[in-house]
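In this view, the complex is presented without one of its protein chains, the others remaining in place.
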Amino acid sequence: MTGWHLDDGTLRRYVGRTDSLAEGTSVEQHLLSCEQCRARVNPAVDVIDLAAVWARTRDAVEVPRPSVFERLLRVAGLPAHEARLVAVASAFRGVWLVGVAAVLAFAALAAAVGHARGLWFFLAVAPLAPCLVVAFSYDRRMDPALEPEMVTPYPALRLILLRTIAVLALALPAVLLLGLVVPGDAPFAWLLPAIGFVAVVLAASTWVSPLNAAMAVSAAWLTTVWLVATRSASPAAVLQARIQVAFLVLAAASFGIFLARRRHLRQLRPWR
Amino acid sequence: MTASISLRGVGRTFGATRALADVDLDLEPGVIGLLGPNGAGKTTLLRLLATALPPSQGQVRVLGRDPEAPAERTDIRRRLGYLPQEVGFPRGFTAFAFVDYIALLKEWTQPAARHAEVRRVLDQVGLSNLVTKRIRAMSGGQRRRVALAQALLGSPPVLILDEPTSGVDPEQRVTLRTVLAEIARTSIVVLSTHQTDDVAALCERVIVLDQGRVRYDGQVTELVRQAAGRVWLADQPDPAATVSWRTGTGRYRNVAAHARDGVEHVEPSLEDAYLLLRRGSPENDPAKEVAS
Partner (left out) sequence: MDSRPGDETLLLAVAGRDMGAFRTLYERHAGWLAIRLARRCNDRDLVADAVQDTFIAVWQRPQGFRGDGDVAAWLWGIAIRRLVSRMRTRGSVAAVFEKGGAAPAAEDQVLLSVEYGDIGQALARLSPEMRAVIQAVVLDGLTAREAAQLLHVPVSSVKTRLYRAKARLRAVLAEGSS
């Protein structure tokens, strides 16, 4: 806008608030459409620290906002930077969790309706849910930033364990709750197998991709359950102390292998 | 702690394939270019230097430390920046979020310092206006620059870059060259590229790899000098030339292993010397495997 501009005296009175309402309104109305006079006003601003407000605004806009899960982790006691690291894993993109939850819910529903087959189905699916979610949380295909991540100093073992624990902290209670809906003596019969499978996937991830390991474990378990289900009518077979102890041993051994081979977590296994 | 990298008798095999053999190198601060055709072993060598792969034979020492020892490996990784050939980006991440994530993995625990560093490296690669743009919405060259930015975090003493300028437009390449030249004053920068003009502009030293072996290791100027008197222009491709191609002016540029008289000689470029090296040298040992 060319032509008429505010004189220095008027501007000074406006900034210093020694003018009248009418005069001030006149100035304000003019400023709305005159960028030259606005530019003259800006250097005189001392009512707020413009640079500090800019820094806060820029942070609000640039810095990624913590997700719900990240905030939960902070509340749980993890320092802010670790909470972020743990939360930024593909499993928490929601899609996979929803998928797993859907299958579990279906299984629990089937079991609650009372069909014996439904109970078998729940026992087949429930132990697999945690290891699948763990596998999703750090598989290469889900975690595309793999190669630059690989050569960073942050301890890989710590990161994977933290992520696994975080994932289990979500998955286990969810399956637990659904398990309570299932009729039967021991809604926790699936717990030790679940932990066993998580440990197997962790150990196998030092050789192959976690997702492949989880798929293999799933296939093996489902086949086993199907075979056992066709032989005996009652899922109580799984409850036997022998079986539960076997899973405990499996978990411990697998975890031991995982720890022993942890250097392979941060090394590429390319074909060429 | 020394400021150098050394390799002694380093080899790397993948099953039946030998990707690297008998590599002996000593690298000091500066920009070192790595040239070679596809499959020459450049990426494998860079991965070895970046501690992402262990060697099958030989010894690697980075900054005086042995990558085979876990504690020393972590020490190296604290002082290392690596740009792989391909970088995938998690969905929904902005440039800022991605570089911030890698900064977390590089142990920048204080948010204020970390954010300032993230902004600094994004500014170095010329992306300060686009920090909040989703990476998936960026052009290939911009994505490459984001990937380079994470390698620059902390101004590391060792910078390993696999094709840093691929897909980057010429204007931005000049910016990147300036950045790398600045860093190379105190750091070791090893970069691989297909672009001989990047090497010519940036590097004092060049290593040419072919089929897993070092074919040349020395000054760029020396390599170029090897082609002196062996490059000439003509109106037709010369049958006596080792390589000849049509240039933009319509004339043919010819390169030959032996110097020729009575032709219109021109100043050799690094590209000429490189082609000569590749086409001119005979195979050493037919018994060695071909790298995949």
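Per-chain residue numbering starts at 1, and chain names A and B are given in the order in which the chains are listed.
By our rule, contacts are C-beta pairs under 8 Å (C-beta built on N, C-alpha and C of every residue); 3 or more make two chains touch, one makes a residue touch a chain.
All values reported here derive from a predicted model rather than from experimental measurement.
Asks: From the touch rule at the top of the page, work out which displayed chains the omitted chain touches.
Replies: If we consider the entire complex, the absent chain touches A, B.
Asks: For the chain left out of this view, which of A:V41, A:V228 or A:L265 touches it?
Replies: The one listed residue touching the chain not shown is A:V41.
Asks: Residue by residue, what part of chain B touches the chain that was omitted?
Replies: 128-134
Asks: For chain A, which positions touch the chain that isn't shown here?
Replies: 10, 14-15, 17-26, 28-29, 31-33, 35, 38-39, 41-45, 47-50, 52-54, 56-58, 60-62
Here, only the chains that are shown with their structure count from here on.
Asks: From the C-alpha centre of chain A to that of chain B, how far is it in Å?
Replies: Roughly 36 Å, centre to centre.
Asks: In the complex, go through chain A and note every residue touching chain B.
Replies: Result: residues 59, 61-64, 79-81, 84-85, 88, 90, 93, 143-155, 263, 266-268, 270-272 of chain A touch chain B.
Asks: What residues on chain B touch chain A, complex-wise?
Replies: So the residues of chain B touching chain A come out as 14-15, 17, 19, 44, 47, 50-54, 70, 74-75, 77-78, 80, 82-84, 86-94, 96-98, 100-102, 104-109, 111, 114-115, 119, 131-132, 147, 150-151, 292.
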